[in-house]
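Every protein chain of the complex appears in place save one, which is left out.
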Amino acid sequence: MADHSEHVVRASLYWLVWAILIVATFLTAWVATVDLGAFNTVVALFIATCKASIVVLIFMGVKYTHEKMTRPILVGAVFWLLILLILSLADYSSRYAG
Amino acid sequence: MATAAVTTERKNYLNAEYGIRSWLLTTDHKRIALLYLLSITLFFFIGGFFALLIRLELLTPAGDLLTADMYNKAFTMHGQIMVFFFLIPSIPAVLGNFLIPMMIGAKDLAFPRINLLSWYIYVAAGVLYIYCLATGGVDTGWTFYTPYSSMFSNTHVVEAGLAIFIVGFSSILTGLNFVVTVHRMRAPGLTWSRLPLFVWSHYATSIIMLLGTPVIAITLVLVVLERTLNLGIFDPARGGDPVLFQHLFWFYSHPAVYIMILPSMAVMSEIIPCFSRKRVFGYTFVAMSSIAIAAIGFIVWAHHMFVAGISLYSALVFSCLSFLVAVPSAIKVFNWTATMYKGSVSFSTPMLYAMGFIGLFTIGGLTGLFLATLGVDVHVHDTYFVIAHFHYVMVGGAVMGYLGGMHFWWPKISGRMYPEGWGRLAAVVVFIGFNLTFFPQFIVGYLGMPRRYWQYPPEYQVYNVLSTAGASILAVGYLLPMVYLLWSLRYGKIAPDNPWQATGLEWRTASPPPTFNFDETPEVTWEAYEYDKMPLPEEVTLER
Amino acid sequence: MFDNLPLWPTAASSHARYEDWLFIFLTVVSVVMTVLIFAVIAVFAMKYRRRHGREATQIEGSLLLEIGWSIAPLGIMMLMFAGGAVLYFIMRSPPRDSAQVYVVAKQWMWKLQHMEGPREINQLHVPVDRDVELIMTSQDVIHSFYVPAFRVKQDVLPGRYTTLWFRATKPGTYHLFCAQFCGTMHSGMIGEVTVMESKDYQAWMTSAAPSGSLAQTGMTLFQQLGCNTCHLNDVQGRGPVLKGVYGNPVQLGDGRTVTADENYIRESILVPAAKVVSGFRPIMPSWQGQVNEEQLNELIAYIKSLNPPPTGEAVTAGAPGGTTPPPSAK
Partner (left out) sequence: MSDRAGIGETPLAVEHEERPELRHHFADVEQQRNAATLGMWWFLGTEIMFFGGMFCAYLVYRRWYFPEFAASSRSLDLIVGTLNTAVLICSSLTVAMSVRAAQLGRRTLQVKLLLATIFFGLVFLGVKAYEWNNKYKEHHIPTFSFSANDLIKENQKLFGLDQLQNDPAKLQERKAEIQRRSQIFFSLYFALTGMHAIHMVIGVGLFGVITWMAYKGRFTPEYHTPLEIAGLYWHFVDIVWIYLFPLLYLIDRRPGA
């Protein structure tokens, strides 16, 4: 069998990711001070999710992995988290509606 | 007639090494399974002792044997020990641990040292729990409902909470080990569609352990912090919401029921085909129903909270979802029954347990529908009806499965046969004792007797007397196997490698197996359960 | 009949009949299924028991069967869901003109206050054939108000109101249990619900209520506390007019709209700043620690009494099972 040599990522890509993350961090902090109404939270979480995604894809190597299970596990765990959050919050948001 | 020739003693996992160290530092999954067997048996008897106290107290309507506080502690510790220290680890940590590597043709689990670590974590938690018990115990009910547990109880809630937090990690690590082992360690040729259903079920169980357990762990930590540091997250007096605790608690504790029952279903899926000499009916459906139970089990938790003050709409949604989980459970029952159709059924001990399991699990599952039905649940919630229901699932289901599995694989584990006649007798005694104990509780529950009552109105007495009588029979049923299995270790017939002529890979190695399970890594070229290609077992199972 | 062997709980409320029929339906389905499974196992075990010279016939499975025995139970279960959901919906929708009783639970007793004034401990007297709504809260831990004969149960939570309603259909004395574990004397937190004929109830009421109705006590308290200096009966007051406010939507200063139910009124007394009515300044003092749970109930009762009496279209409590004979005839 062929040796499964891992994908060696260019150092410049890592630096690029790092730069994006740093910029995004300061961006979140800055955007929070701009009045966007209810969208402040949305924007903050959107940026956080983008940051998390590139960390997962590049730094954690999910983009390059041969491992077929990584993605299902990740998606599964996030899905499970959403089950917990959405179904519990559904109770809270409909509690006084009746 | 025992035909197994007495050969010169082969090297096996039991006699490979001697001495305490060789056990306490072992990384052999089979030895770790036996360590678990010893420790969970200990806890089973401690938990059983509390059950005995409860049943004796309830013999009369007045609270006369125990004080109210002692009674409250007795049912709390009965529940916590049985759930967290017996049922959850029982089949996975003993039979799963012992068998999964062998069933998939591996030398060991993927992480043997983590496997040993998880046993030590279990022991640490067990010691802490026993410390809690010895210094006065805990009285919150196994559910730890706030604000009673966080602000009002004067008992050792912190120790109990931490013990259960710790034992959770044992469960997580076991699940982790199983999942990775199933993915990575299968023998050549052993595809997913050839996996024994035992492995499928344990895979599903492991998913629940991995994704559910951390939630209860953190929830109990928050309760402990609330008691020690006054955090107030679940305390209404400080702005918190006690119902939030219930959401987080049941998010794990409902799926935890499936942690207890899925492994038992795993055992059934091995025993029934073997003693019917047939392929399992609808392999794919049985396998997939395990995964479905694990997944759907996570979206039904608030059916424990229909009268707890959740919103009307939330209750409607959760009720509807709760019925869904009955479908894969029903699929399993139907498929097992269909497996016996046109088979060649023998009444060996494991098969008796299996038939008992199907019957009791059917009753347990169907009464679950009563609890999922909103209007009915309002009446029977927190009554003995619920107690009867979950004992039918957890004792009638999980414990029957555990005992059936112990008998089925006893020759493999110990290298000895158990006495068949005694085995059948014990199975029948357990079945009768169980029904006598718990069936009356359905009626007394519908009459309205609330759970966790130390004294009760006299009109409920007759059912409680029946229940206590049944419990004493059940106790005999549990002690019998204890005695004759121990007896067989010394006096039992030497077991052949495959006494049942079963198809699993674990039967293709020696009994007891060598340290690394197989002398040569097997290559699998057959489907699971090809009983048409197996000869009938020797007289061992046919003897009278 | 069987004095020591009761088989069926007394059914003494409008919910009870419906619930019993639902329960019978579920029981029949379950018994049929259980008997079927047991019988099939027994038949297979006997008919196909191991004999010499007979081999098992291998069967792979059947997609049709699998789908059949998945869909059919699901259909029956959806019936159960629908039946249970309708009953639950009824149970959670108290009729508007029901008699109201305030319940305060504490370790380990039930304190009940009738709107008309009488207070009881571990005893509840209600008239027959009258909708009764309980508005419940707890002083300490979670309790649960449970009357098996009425088939009603509701957890009673600290810091919040939960409600429960029933219409008793049969005079008699029934158990009142606490169903949620609440500490040492959990099993001692029991009482009795006495259902009386209307006449008897009236007689009991007059003998038990020397101090006037709950709303009247509430009115006195309202004046004692000086609430009436701001909450006038016209829009000149510094606080909102309370007449007719109960049960109706209230526009808040921050744009939200809430329904002025017990929880809202309670919060407005204890934490006035939380939800200030649009057009008013948050100047009301808090009464946290100055009025106890019973006095709160009196005040709320008074504010409710300011509503004009309901005009007809009250939610009917009639259970669909009402036309069928009660199963207690068994």
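All chains are identified by letter, namely A, B and C, in their written order; residue positions are counted from 1 within each chain.
The rule we apply is simple: a residue touches a chain if its C-beta (ideal position, glycine included) is under 8 Å from a C-beta of that chain, and two chains touch if they have at least 3 such contacts.
Keep in mind the model is a prediction, meaning the values are calculated, not measured.
A.B. asks: Among the chains included here, which ones are touched by the excluded chain in the whole complex?
C.D. replies: Within the full complex, the chain left out of view touches A, B, C.
A.B. asks: Per the definition of touch given earlier, which of B:213, B:414 or B:468 contacts the omitted chain?
C.D. replies: Considering all chains, including the one not shown, the answer is B:213.
A.B. asks: Considering the whole complex, which of B:197, B:222 or B:372 touches the chain not shown?
C.D. replies: B:222
A.B. asks: Which parts of chain B are in contact with the chain that was left out?
C.D. replies: Chain B touches the missing chain through residues 106-112, 172, 176-177, 179-181, 183-193, 210-215, 217-219, 222, 225, 229-233, 238-241, 244, 247-248, 251, 516, 521, 523.
A.B. asks: For review purposes, identify every residue of chain C that touches the missing chain, sorted by number.
C.D. replies: Output for chain C: 270-274, 276, 281-286, 288.
A.B. asks: Touching the absent chain: which residues on chain A qualify?
C.D. replies: Spelled out for chain A, the touching residues are 1, 4-6, 8-9, 11, 14-15, 17-18, 21-22, 25-26, 28-29, 32-36, 40-41, 44-45, 47-48, 51-52, 55-56, 58-60, 67-70, 73-74, 76-78, 80-81, 84-85, 88-89, 92-93.
Operating definition for what follows: only the chains that are shown with their structure count from here on.
A.B. asks: Two or more other chains in contact with one residue: find those residues in chain A.
C.D. replies: Residues 96, 98.
A.B. asks: Send over the residues of chain C in touch with two or more other chains.
C.D. replies: In chain C, the residues touching two or more other chains are 92.
A.B. asks: Once bound in the complex, which stretches of chain C touch chain B?
C.D. replies: 4-9, 15, 18-19, 22-23, 26, 29-30, 33-34, 37-38, 40-41, 44-45, 48-51, 54-62, 65-66, 69-70, 73-74, 77-78, 80-81, 83-89, 91-92, 107, 140-142, 144, 146, 148-149, 151-155, 157-160, 162, 175, 177-188, 190
A.B. asks: Applying the document's contact rule, which stretches of chain B touch chain C when the two form their complex?
C.D. replies: 63, 68-69, 72, 139-141, 145, 147-148, 151-153, 236-237, 242-243, 276-279, 281-285, 306-309, 312, 315-316, 319-320, 323-324, 326-327, 330-331, 333-335, 337-338, 340-347, 355, 358-359, 362-363, 366-367, 369-370, 372-379, 381-383, 443, 446-448, 450-457, 459, 461-462, 531-532, 536, 542
A.B. asks: In the complex of these two chains, what residues of chain B are touching chain A?
C.D. replies: 183, 211, 215, 243-244, 247-248, 251, 298-299, 301-302, 310-314, 317-318
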